[in-house]
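A single protein chain has been removed from this complex, and every other one stays in its place.
Showing chain A:
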Amino acid sequence: MKKIATFALITALLAGTAHAQDKVTLTVAAFPSLDSAIKAILPAWNKKYPNVTIKLQAQEFADHHNAMTTALATGQGLPDVMAVEVGYVGKFAEGRGLEDLSKTPYNAAAYKKLFTPFTVAQATSSDGRFIAMPTDIGPGTFFYRKDVLDKAGVKPEAMMKSWDDYIAAGKTIKAKTGAYLINTAQSVYGVVSRTNLKPGEGIYFDSKNTLLVGPDNARFLRAFTLSKQVRDAGLDAKIGEWSNEWYDAFKKGTVATQFSGAWLQGALQNWMAPDTKGLWRVQNLPENSFASWGGSFYAIPSAAKNKQWAWEFIKFMTLDKGSQLTAFTDNGAFPALLTAQNDTVFNQVVPFLGGQKARLLWRDAARKTQPIDVNKYDSVADQIVNTELTNVLEQGKDIKQALADARAQILRRAR
């Protein structure tokens, strides 16, 4: 009894000091380019909370997540606030090292309705714990080179009506301009496999952990078939993303279209192909489908030293309209906060996209995107299915056989 009383006293004292005017240092671990968004917001934070210094620990994307994984495993070297990218949030949610923000003292359940709905689902574990607050989202979109399409006489709206129209247009583009339709046939698989999901379905597993990949699944059959049609027609340039050839294709216009998150506009404008300003436009994904393509979150490790201020910081980053808009204008981090999406800045034209009001299109796409269930074996399935897809594309393997093989391999690993 005495022990509990002492403990309660110490806890009360510690909680008390957090509110006092003592200097507090809060460590925040993040990855590029989220770190630059944080830096842009920091002046506003320092003005509001001059006694709380933010120590920003930024590492490269994979290094950051590896470091956080190790820190969570051992409980050592954890930051107070941890940034998590959407590719990792599902795995981190299933782990036990992060605070459930829907519980007291956070009570974040009340804030969920303030965010774009699908992003909240991404940060929720299968047993209902809400482990991270969304800060930015990546609405999936379709980029195309207006100059190339004009030269080929292809209308973008007609092209996007169906995947068959898309491939047919690609043949015209190739014949008239010599430009490829897309960087790689795998990208077509990427879009088709993650759109038109039924409620309760993830890309590879449904909410009951049932594997969806297989020769009988219409979505995967179609994704593989369309991908192969693109390859067989010679419409893809066979170049991988994030390669020098990819950037070169953007600069020279040798590839006419690209599926991506809205964030690609910022990357194109800032470093990939700044000279192509005005030549690009965006549209929704084919067949009027919607998909989430990236996004970032903030979480609090259970072993963090300064949870109270960590929560204040996260609220400032995610729930403050000003912060969200600063991040958006600084490096194109699309706000997850709905009120920020209603700002007049969204009505402004995007000069890089030839004066298109693209932000309105993206906002609309984000609101129509359905939540996708995440599974901790998504990365396993992703690698296995992509390897089988390559076998289909490169070695002419039968599609049904490839999907059956993929299914068998994933089932082994998902336990």
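As a convention for this text, contacts are C-beta pairs under 8 Å (C-beta built on N, C-alpha and C of every residue); 3 or more make two chains touch, one makes a residue touch a chain; residues count from 1.
Operating definition for what follows: contacts and distances are computed from a predicted model.
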{"item": "Protein that the absent chain corresponds to, by UniProt name, given \"Alkylhydroperoxidase/carboxymuconolactone decarboxylase family protein\", \"Electron transfer flavoprotein subunit alpha/FixB family protein\", \"Glycolate oxidase\" or \"Sugar ABC transporter permease\"", "value": "\"Sugar ABC transporter permease\""}
{"item": "Of A:206, A:248 or A:330, the one touching the omitted chain in the full complex", "value": "A:248"}
{"item": "Of A:104, A:344 or A:395, the residue in touch with the unshown chain", "value": "A:395"}
{"item": "Residue of A:36, A:102, A:308 or A:386 touching the missing chain in the full complex", "value": "A:386"}
{"item": "Touching the absent chain when the full complex is considered, from A:103, A:277 or A:412", "value": "A:412"}
{"item": "Residue ranges of chain A at the interface with the undisplayed chain", "value": "66, 69-70, 72-75, 91-92, 94-97, 238-240, 243-245, 248, 376-377, 379-380, 383-384, 386-387, 390-391, 394-395, 405, 408-409, 412-413, 415"}
